[in-house]
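Here the complex is missing a single protein chain, while all its other protein chains stay put.
Order of writing sets the labels: A and B. Residues in every chain begin at 1.
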Amino acid sequence: MGQPLIDLRNITKSFDGTMVLDDLNLSVKENTFVTLLGPSGCGKTTTLRIIGGFERPGKGQVIFDGQDITNLPPNKRQLNTVFQKYALFNHMSIAENIAFGLKIKNKPKPYIQDKIKYALKLVNLDGFENRSVSSLSGGQQQRIAIARAIVNEPRVLLLDEPLGALDLKLRQDMQYELIRLKNELGITFIYVTHDQEEALTMSDTIVVMNQGYIQQMGSPENIYNEPENAFVADFIGESNIVPGIMLRDELVDIFGAKFACVDKGFGINKPVDVVIRPEDIDLVSPDQGSIAGVVTHLIFKGVHYEMEVMTPDGFEWLVHSTDMFPVGQNVGIHVDPFDIQIMNKPASEDEEAVGINE
Amino acid sequence: MNKKLLSGPYLMWMIGFIIIPLALIVLYGVTDRSGSFTLANIISITTEEHAKALWLSLLLSFVSTALCLILAYPLAMILRSRGIGQGSFIVFIFILPMWMNFLLRTLAWQTLLERNGVINGVLSTLRLPSLNLINTPGAIILGMVYNFLPFMVLPIYNVLMKIDDNVVNAARDLGANSFQVLIRILLPLSIPGVVSGITMVFVPALTTFVISNLLGGSKILLIGNVIEQEFTKGSNWNLGSGLSLVLMVFILISMALIAKYDKNGEGTAF
Partner (left out) sequence: MTNRKIGFIKRIIQDFYLVIILVFLYAPIATMGVLSFNSSKSRTQWGGFTMNWYTDLFSSSTIMTALYNTLLIAFLSSLIAVIIGTAAAVAINSMDRVPRSILMGITNIPMLNADIVTGISLMLAFIAFGISLGFQTILIAHITFNIPYVILSVMPKLKQTDKSTYEAAMDLGATSVSAFFNVVFPDILPGVLSGFLLAFTMSLDDFIITHFTRGAGINTLSTLIYSEVRRGIKPSMYALSTIIFIAVLVLLLITNFAPKRKK
């Protein structure tokens, strides 16, 4: 169990002189759901295509189960891909689509028939064998694309934004489907998306990427609660990122007000970035809070109210709360110590990207 | 304003210059000079001279269509694999010769193929025996392949370019090697282009009289030559029309093929 199933070592890739991946290292353990998350152009899809064998890395190695597969073509790799726009074969029936990989491997006919039945059942499309691809909805095509991949019993399933083309309701349903599938099949999923909510819902491990570098890797809770830099904090959910000064261990100064926190080891009087999630801010009466301010915006969001509170320094705090405070009301801001996340200030934008990558 | 009225001039034009003229060919084809009904013009295809010309036409056009397909498919595949950006310029290079007058290009082949022409000149400097190239069926096939090759390349290329790269990637991902990708994915998906290309080469090859005239000499008669001579030299328009009707049977067959395999018009050349 200790050895990773997939190991990317020092992967570098550029297209037409533009660096897309720079010295990327990534290990994926067996039977985990790993999500590569980032904005478009961050290199996540390229990483997936390198694992799938559709791109060759400029430098570096792809290790699969202890073997170097860097130069192995896709048809010789023990993993299968679900493509962004499904890439079903329009000239074949559903059954023929699912049977494609098994026929190539010359599996016996009864085995193939059983597998088709099993796979269609697994994706809740029993009886669709003889339908044509064009008669299916987007969501159904997506399920067929998954069925077509998993009948080959890959050890890893690669999914490239598979839910991107579906509408919201369907997307949420499919998220649960995918989690169920992963648990039933007991194989490794590597999933690419730009949707942070999707990543938080489904993953065991999230790999946040930007500009060809891995920014942070960890469990969803870890990524959400303890972002290592401003990019991750900003990309995963909404947050207030404010400049602060670390007065000493467990005490930070924000806009002249002192906040107790739980972070240590930043030094004395050191400038830092402070991340506070909007739902972690408690609004209290002005004299009870650490800073006083006035409510400037109020929107009802269903689950909670979204408010903006302006403090004297001019910063507008984003606050989510089930309690409502009308516009113009004076309030105090209180944050519990363990809800404050301290990050080192990046010396430059470049360092911000590299710093995490060791 | 009703937009449909805009088709008025077009409809009148097409009725006047497509429908009525075709009806006239039918009318001439089934009548004799005096205007009375006869099937003799059509039946005359069975006379030895006409049957031989039709048979030779079918044979030569079949061979040149097959050759065009064999040459064009790999070419279209290579163009596809080189991507669109570079592809589009190369594609232009391949259709550029079509801008040259087709009679002159065919005449230039005469110069190349002649008894003491360029090819035999090269052969004799290499001390190889000279070849009898001009005025043979082989020369006609060469002329056909030369003139109609782009009509095969373009529809196949257009259909291949429309195939999503990820469909090919998916097949590779599921274990197919390059050959299996070709047989199971690319060929079946490119059928509309292939069918369109076949008809676009076969029909003009079957009915040509110019290529056979320029490269086949006066001894080789194709069905196109027979019909042309009936209209220009023999002046038996009824006989010429009757033979044209026979030709149109083959054209109708190829139109039906297109309708069957290229329903969405994917395989158009332009």
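Simple rule for what comes next: a contact is a pair of C-beta atoms (placed from the backbone, for glycine too) under 8 Å apart; a residue touches a chain by one contact, two chains touch by 3 or more.
Note that the coordinates shown come from a computational prediction; the quantities given were computed from them, not determined experimentally.
Enquirer: What does the interface between chain B and the hidden chain look like in terms of residue numbers?
Expert: 1, 3-7, 9-11, 13-14, 16-22, 24-25, 28, 71, 74-75, 78, 81, 89-90, 92-94, 96-112, 114, 116-118, 121, 146, 149, 199, 203-204, 206-210, 213-214, 224, 227-228, 231, 237, 240-241, 244, 247-248, 251, 254-255, 258, 268, 270
Operating definition for what follows: only the chains that are shown with their structure count from here on.
Enquirer: For chain A and chain B, what's the span in angstrom between their mean Cα positions?
Expert: It comes to 55 Å between the two C-alpha centres.
Enquirer: Can you check the complex and tell me which residues of chain A touch chain B?
Expert: 52-54, 73-75, 77, 80-81, 83-85, 87-91, 100-101, 104-105, 148-149, 152
Enquirer: Name, in rising order, each residue of chain B that touches chain A in their complex.
Expert: Checking each residue of chain B against chain A gives 164, 166-167, 169-177, 180, 184-185, 188-189.
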